[in-house]
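The other protein chains are all here in position, but one chain of the complex has been omitted.
Letters A and B name the chains as they come in the text, with residue numbers starting at 1 for each one.
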Amino acid sequence: MSASTMPAQTTADIAHAYRQERAKRAKRSAVLKHIFLILTSLVMIYPLIWMFAASLKPDNQIFGDLGLWPSEFQWENYSEGWNALPVSFTTFFWNSTVVTVLSVLGNVISCSFAAYAFARLEFSGKTIWFALMMMTLMIPYHVVLIPQYILFLNLGWVDSYLPLIVPKFLAGDAFFIFLMIQFFRQLPRELDEAAMIDGCSPFKIYWAIIMPLSLPAMATAAIFSFIWTWEDFLGPLVYLNDMKDYTVPLALRSFISTDGVSQYGPMFAMSILSILPILLFFIIFQRLIIRGIAMSGLK
Amino acid sequence: MQKFFRRNFAGYAFLSPWLVGFFLLAIGPILASLYLSFTKYNVVRPPQWLGLDHYVHMFQYDQRFWKALQVTFQFVVISVPLKLIFALGVAMALDKGIRAIGWYRALFYLPSILGGSIAVAILWRQLFNYDGVINLILRLFGAEGPYWLADPKYSLWTLIVLAIWQFGSPMLIFLAGLRAIPQELYEAAEIDAAGPVKKFFAITVPLLAPVIFFNLVLQMIEAFKSFSGAFIISGGSGAPLDSLLFFTVYLYNEAFSFLRMGYASALAWVLLLIIALFTAIAFWTSKYWVHYENERG
Partner (left out) sequence: MASVTLSEVRKAYSSMEVIHGINLEVQSGEFLVLVGPSGCGKSTLLRMIAGLEEITDGTVSIGDRVVNDLPASQRNLSMVFQSYALYPHMSVRKNLAFGLSNLRMPKDEIERRVADAARILQIGELMERKPRQLSGGQKQRVAIGRAIVREPQLFLFDEPLSNLDAELRVQMRVELAGLYNRLGTTMIYVTHDQTEAMTMATRIAVLNKGNLEQVGTPFELYNNPRNLFVASFIGSPKMNLLKGNASGLGVDLGGLGTLSARPGTSGPVTVGIRPEHLGLNQPGDLAVEGTITLVEYLGSELFVYVALADGQSLLAQAPGNAQFKRGDTVSLGFKAGDAHFFDAEGLRIEASA
C-alpha cells in the first residue's frame, strides 16, 4: 500500500508547515516594508538634517555640497545670525513668545467655552449656531483678511499685537472648538448631572468637572495653537510693519529680501533656531499631537 | 419670559466670545468683503460704488487673474492626489503592528508640522537652487537638472514637492481609518482566495472611502488656501513670469502692495466661491462612491 511507503503526514504536520510558510512570507514582506519605510524616512528627514548641517557650514560650502559634515564648524553663524539684522533676534523671539503665549491662552479659554456650550448646554438656536461654526472651518483666512484689516486699522490696532491676539480670545479657530467638542462628548453626561445635584452652576461644572477631565484635549489644542501661532506668517506680515515688532518668521524673511548674499550660514542658523521650539514641543508631546489628529480627524 | 431667559442664559453666556468673534471676525467681514468687492477702495478715501465692474474686469480683461487661477488649479489638481496616494501607501505599509511604528509615524509627521514655517520655505529655495541639493543628487545619476526656481516650466514643482513632503497628517488619518477595518474581513477574503490587489480594491478602498473623502476635501481646501510657501519661494510676487502666482499671493498683493482693497475683495469672494463649489462637488459626488458602514443599502 502506498500509504505505508510514504512517511505518514498528519494534519498537525501540514498545519505546521503552512504556519511556517506563512510566517516566512510575513517576515519577507516585513523586511521589504522596513526597507521602503527607512528609505522614505531618510528622504523625509534629509532636508532638515541638511539645513542643520548648512547652519554650521562656511558659506562657500553651502552650495554644491550634498554632504552633511561641515568642513569646519562655523558656530559663529549663530552669533552672526542673531545680530545680522538691524534689530537683534532677542527681540524677535521675545515678540513671538508674547504673541504665542497669549494666543494659546486665548484659544484654550474661548474655544473651551464655546465647546462646552455646544457639547453640554441646551439653548435655543444651538443647531444653527453649530452648523455655522462648522462652516467657518471652511472659510479661508484670505476672505476675511481685508475687512478685518480695515476694522483693526480703524481701531488703531495696526502695528500692535492686538489684531493677532484678540481674535484668539474670540474663539476664532473652529478647529479647536471641534476638537474639544469631540472630547467633551466622550465624558459621561451623568457626571454633569451628579454635579448639578451636588449644587454646581454650569460654570462650576465647566471649571471643576469638565476642564480637569479634559486636560489631554486642552493640551492638544494648546500645542497646535502654539505651533500654528509660532509659524504664522500672513498675520504678522499684514499687521506688523516696524522691524522691532517683527515676529521670528517675519525676521527670517528679511534675510531673503535684504539680498544678503554672504549670509546663508547665519540665515540657516536662525532658521534652525526658529523651528527649535516646535521641534522640542513635537518631541515632548508627540503622542498627544498624533492622537489629537486621529481623534479630530483634522489638519 | 423669565423661564426662557433662564433656560438660555448659560448657553449663550458660554457662547458669547465665539458669537462676538463670529459676527465681528467671520460673517461680518464676509459680508463687508462682498460690499467692498462692488466698490473702489484704497483705505485712504471712502469706498466708491462701482457695481459689477470689478467682476467684469476680472473675467474679461485681467490676464493675471486667469493666470492665478490656472496656477492654483494646477497646484491643487497635481499635489492633492499625489499627496493622498503617498499618504495611503505609507499608511498601509505602517498598518498591522509593524515594529517601530511610533518612530516612523513621528518622522513622517514631522514635516507636516514644520511645513508651514518660513524656515522650511527658505530651505526649499536652497534645495531647488541650480546648485542646490536636488540638482546635485540628479547629477549623481548623470542628469542635469533645470533652473527650478527661474524656469517657469518647473517652478511650480518645487511647491508640489513641498506639499507632498507634508503627507503626514492625511497619513495619520488614513492610519486611524485602516485600524478601524475589521481584520476578519481580510481573513474572509483570504479564505475566498483574494490576492493583495484584489483585497486592496475589494476591501480597503470601499471601507476607507469615507476617510479618503474626508482627506480629499480637507487637503483640497488646504491647497487652495496655501500661501507662505509660494510667497517666500517666489519672493513675494509670484515670479518667475507669474508661474507661482497663487490666487492667495495675487490677492495679497492687490490688497496690501497696491492697496486695491475693492478688487482684492472681489478676488476673495471668487476664492470663497471656488472653495465652496469644490466642497459642494465633493459632497455631492460622495454619495456615489462613499458608503458609510452604518448605512443601509
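Rule of thumb we're sticking to: contacts are C-beta pairs under 8 Å (C-beta built on N, C-alpha and C of every residue); 3 or more make two chains touch, one makes a residue touch a chain.
Computed from a predicted model, the values in this text were never measured in an experiment.
Residue in contact with the omitted chain (choice from A:L37, A:L121, A:I181 or A:I209): A:I209. On the side of chain A, the interface with the absent chain consists of residues 188, 190-191, 193-200, 204, 208-209, 212-213, using the contact rule stated above.
What we mean here is this: only the chains that are shown with their structure count from here on.
With centres defined as mean CA coordinates, chain B is found 16 Å away from chain A.
Residues of chain B touching chain A in their complex: 4, 7-8, 10-22, 24-30, 32-33, 36, 43, 90, 93-94, 98-99, 104-111, 113-114, 116-120, 122-127, 129, 131-133, 136-137, 140, 165, 169, 172-173, 175-176, 214, 218, 221, 224-225, 227-228, 231-232, 235-236, 248, 251-252, 255-256, 261, 264-265, 268-269, 271-272, 275-276, 279. Interface residues of chain A facing chain B in the complex, by the touch rule stated above, are 30, 33-34, 36-37, 40-41, 44-45, 47-48, 50-51, 54, 62-66, 109-111, 113-114, 116-118, 121-124, 126, 129, 132-133, 136, 138-151, 153, 167, 169-172, 177, 201-203, 206, 227-228, 231, 233-234, 238, 249-250, 252-253, 255-257, 264, 267-268, 271-272, 274-275, 278-279, 282, 286, 289-290, 293-294, 297-299.
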